[in-house]
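Each remark here refers to the structure printed beneath this line.
Taken from a larger complex, these chains appear in their original positions, while the remainder are omitted.
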Amino acid sequence: MSEKNLKITLGECLENVHAKTPLVHNITNYVTVNDVANVLLACGGSPIMSDEPKDVYDITSICGGLNINIGTLNERSIEAMMIAGLRSKELGHVILLDPVGAGASMLRTKTAQSIVESVKPDIIRGNISEIKALIKGTGTTKGVDADSADSVTEDNLDDMVAFVKEVAAKTDAVIAITGAIDLVADADVCYVIRNGRKEMSRITGTGCQLSGIATAYAVANPDNKVDAVAAAVCLMGLAGEIGWSRMQEGDGNSTYRNRIIDAIFNMDAKTLEEGAKYEIR
Amino acid sequence: MSEKNLKITLGECLENVHAKTPLVHNITNYVTVNDVANVLLACGGSPIMSDEPKDVYDITSICGGLNINIGTLNERSIEAMMIAGLRSKELGHVILLDPVGAGASMLRTKTAQSIVESVKPDIIRGNISEIKALIKGTGTTKGVDADSADSVTEDNLDDMVAFVKEVAAKTDAVIAITGAIDLVADADVCYVIRNGRKEMSRITGTGCQLSGIATAYAVANPDNKVDAVAAAVCLMGLAGEIGWSRMQEGDGNSTYRNRIIDAIFNMDAKTLEEGAKYEIR
């Protein structure tokens, strides 16, 4: 564990979000956008959405961060992503890219790659298939889920940690690869996170929600982005555990969705610190 | 009951969905899209959404079925519906059309008719007003709800069964007309289904959700589409009954929405078989 990582705790990251109420501009898909807005409010941030090219320059200027999610992208929203991305970069705002479905279509792969090249996001969060498609132009994305052939396991963990650090170095971004085991890395350090539950994959948009939260966390902790994103990933996974523990007979994925957001709403620094399961490599 | 309908039970239809996790491409309205995604996950399927003409060819190619819902249609999404529809047809995928609001506007009526003619969907699901508008160019749609003058009742049931079989023969599609009494028919047989509760109409999008589920069921049961769609209709109605039985003092339509999706998440073949209320004519 490098000295750098001792500068801030996960709990301090959370408290900075609560103290600063970071305003996040989201250009995101219309499937999960309501949950992204509510989870940003739950975690202590504030959301605003806009995807019209003539609107986003002004809107992103008053925010602290920009969350670009390419699910349900279209020609208009792609133009808006570029305008907002370049304006945010100019202002030194935090920019996160969530390359939903990269690898599943040419348009998604190329759009994600183009955003990485021209906007140079501070953070990229996706599943392993999406990150591979983005970087290598390969990877087999099964819809918006990672292909099971592409996964981070205890067996390939050393290789995957090396891979994610390499991608982070190449893109000069914090990379978050989420799945059964989550990896959050910059070029130097990699958080290996084992929070969460498999049932979270039966809810649409837990990944999109995490991208919103991670943006807010990085905005509120600008000098410690890798730690802030790791805190967000632990928070989401831990909320999945707490939410599941409150499930009752007859409850299913719709109630589980509510309970996860509720758990984020109620999370404090102590609970996050005690519940986070991670190691740093 | 023809021999054909003994080939598969409703419970077997459900088990095939659970076993195969059908991936469904949805081009659907932004009002209820999140519920459609969550209900597809709840029923054992997997959703992907895309409505950009330059994206849908690739996306639909990796799926097993296509669910076209014309609520909140626009010029861009109509183009996407056509591209995805023709590509899906080419690949032999299951295609369902939900003609939301056909009869309520010229654009909706014409778009639905155009999709029927050029894409030739395998399944059409709507309320009686929408189906009439689609087929006859008439019918009085009250917004997105069926006009009360247009309804399937015990009194006109024989006529309606004949009508739905006729529409099925004419369109070479499975037709599902949903309301207080639901009819699911091909040219030969008609399931008359009496599951569900009237309070379901106080939740937005139960019809849209059903269309998503019906697509997944038909994908997983390609040789028994009429039975698969009937199973989906029974599932949705039974989930409405189970969800209502879990309502507590002070609960309303928002909680009811969650409980219905939860009930679908927890449904097994035995519960579906025992709870389904239908006859075959």
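For clarity, chains are labelled A and B in written order, and residue numbers in each chain start from 1.
In this section, a residue touches a chain if its C-beta (ideal position, glycine included) is under 8 Å from a C-beta of that chain, and two chains touch if they have at least 3 such contacts.
In this text, all values refer to a predicted model and were calculated from it rather than measured experimentally.
Engineer: How many subunits, all of the same sequence, make up the entire complex in this structure file, 2 of them being shown?
Structural biologist: Whole-complex copy count, per this file: 3.
Definition applied: only the chains that are shown with their structure count from here on.
Engineer: How far is the middle of subunit A from the middle of subunit B, if each middle is the mean of its Cα atoms, in Å?
Structural biologist: Between these chains, centre-to-centre, one finds 34 Å.
Engineer: Where on subunit B is subunit A touching in the complex?
Structural biologist: Residues of subunit B touching subunit A: 23, 30, 33-34, 37-38, 41-42, 46-52, 54-55, 57-59, 62-63, 76, 242, 246, 257-266.
Engineer: What does subunit A use to touch subunit B in their complex?
Structural biologist: 29-32, 34-35, 71-75, 101, 104-108, 142-145, 202-205, 250-255, 257-258
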